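Partial view: only certain chains, each at its native spot in the assembly.
In order of appearance the chains are A, B and C, and numbering begins at 1 in each one.
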Amino acid sequence: MIDYPISRYPVPEINELPDDIQQRILEVQEKSGFVPNVFLAFARRPDEFRAFFAYHDALMEKDSGLSQGEREMIIVATSGHNQCTYCVVAHGAILRIREKNPLLADQVATNYRKADITPRQRAMLDFSLKVAAQSCEINDNDFIELRKYGFSDEDTWDIAGIASLFALSNRMANFTGMRPNDEFYLLGRVPREKA
Amino acid sequence: MIDYPISRYPVPEINELPDDIQQRILEVQEKSGFVPNVFLAFARRPDEFRAFFAYHDALMEKDSGLSQGEREMIIVATSGHNQCTYCVVAHGAILRIREKNPLLADQVATNYRKADITPRQRAMLDFSLKVAAQSCEINDNDFIELRKYGFSDEDTWDIAGIASLFALSNRMANFTGMRPNDEFYLLGRVPREKA
Amino acid sequence: MIDYPISRYPVPEINELPDDIQQRILEVQEKSGFVPNVFLAFARRPDEFRAFFAYHDALMEKDSGLSQGEREMIIVATSGHNQCTYCVVAHGAILRIREKNPLLADQVATNYRKADITPRQRAMLDFSLKVAAQSCEINDNDFIELRKYGFSDEDTWDIAGIASLFALSNRMANFTGMRPNDEFYLLGRVPREKA
């Protein structure tokens, strides 16, 4: 079996990393059962690692009018647009788990317009794609449209923030050739995952 | 649980279909354990059904310098480009089974340039995408390039034929809103599926 | 005078072809006075030839809410978009003949939005181009819009089917470098062609 590298760049040993980064990695490993490769690929630049995950947490772990599953939808849909294999596969897994839906991630990644989502979620993803692909055309009507579906202006910031952060993340993953861990592909697909 | 329709158009009862179409559907059901929705969605127009599957068989079941897995790669990569949920999900399953590789389909659908494929397969998919997206620019150099990787001109016709047939198929699936069977999503992902 | 090849691939002798294919070719020759090159270029692969023309006949010779001229408009407009010389020239000729209009084909091929067509035909071609170029965005509103112009949902399937079939055909013609017969260029341009 070929042993594919997880990044174009060398990956540091965990025990050589600064303490806070080791700590973060061990936590995610404990929670997930493995270390997602993004942690290893980014760890070689500790300051960028810290900033990236601080930004991530600020948007993904805050209270929001968006459920955690909805936030993952934004990531999966925009990452599909950007053809980012790492984010589609890794966040696809998280989306399946968050929504307890084994079908949704493949649908949202391929063509969110035909996915099993609500009209509100469809409006959220339409706007996410506008942020990802044509942010220069965003205007006041986009806010008005989202309000119709119950999104507050803070929710809209959350949508735009997540789509913007993964504009960064998709580009870095494509640039480093970041490889999704094999574990992600199957996560959340077998209904009895807790059994 | 919501019962999503498999097509924007009504779907006929199998036992009301012409004999040859019933026969074809029963065969695939026996082999797969379920009837892929494309058979049901197309059956309402028997002549188009027959022509489509005759074209499919002429390219997908012939002897070829392309393995059956490689032929599925062409379908998955071009269907990803066309954002066709049905073909990405259904042929993604077949690709996983043909190649006995649970990771390949998601990679090829998202960004074939970074998939775990050989340089020969990469050249095949580069050309497939050119057929799908810029066929007006195909020129003699494309043939020369493919010959370098051992593709005969008949193989090149096979590549172009499959990419062209799924240009048709993707559009019809997007048009009818064809829904992939739930079964496809998991097929070929669990290594010991027969055990 | 240069003798341009009609395809990048060798073209079989008619008398070496399977009987049904010989038959089909002789029929079209009798009707048209010459053998359109698509028959010769596709004949080397009899199964694909049969499937293609079966699909063609299923859509182009059926009863439909679309006139035969309207069906040709769909082909010419989408083939113009795909820059397919063979289909623009050959079906442009058929369009002129069907509509008894020597100007229409060049207009539809270049910019159907400014062609001498009815609003109903304009709506039909808008949808045809959506099938050809952005099928992933087709949605229920497209059907509603077409119904306003009197298109039944079966008519809409006919439009989508023709645009999809020529998505295939344009790609194969561009791929093989298929050359339109010289005869097509002038057909239907001189008003008294029957005189």
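Just so we're on the same page, contacts are C-beta pairs under 8 Å (C-beta built on N, C-alpha and C of every residue); 3 or more make two chains touch, one makes a residue touch a chain.
Predicted, not measured: the structure shown is a model, and the values here were computed from it.
Complete-complex copy count for the single protein sequence, taken from this structure file and not limited to the 3 chains in place, is 6.
Rule of thumb we're sticking to: only the chains that are shown with their structure count from here on.
Chains that touch both chain A and chain B: C.
Looking at contact counts per chain pair, the maximum sits at B-C. If you average the CA atoms of chain A and of chain B, the two centres end up 28 Å from each other. One simple way to say how far apart two chains are is to compare their mean CA positions; for chain B and chain C this gives 25 Å. In terms of their C-alpha centroids, the spacing between chain A and chain C amounts to 45 Å.
Contacts with at least two other chains are made by residues 111 of chain A.
Residue ranges of chain B in contact with chain C, taken from their complex: 8-9, 45, 47-48, 50-52, 54-55, 57-59, 62, 82-84, 131-132, 135-136, 138, 140, 143, 153, 157, 160-161, 163-165, 167-172, 174-175, 177. Contact residues on chain A toward chain C in their complex (touch as defined above): 111, 113.
Residues of chain A touching chain B in their complex: 2, 4, 80, 83-85, 88-89, 92, 102-103, 106-107, 109-111, 114-116, 174, 177, 182, 185-186, 189-190.
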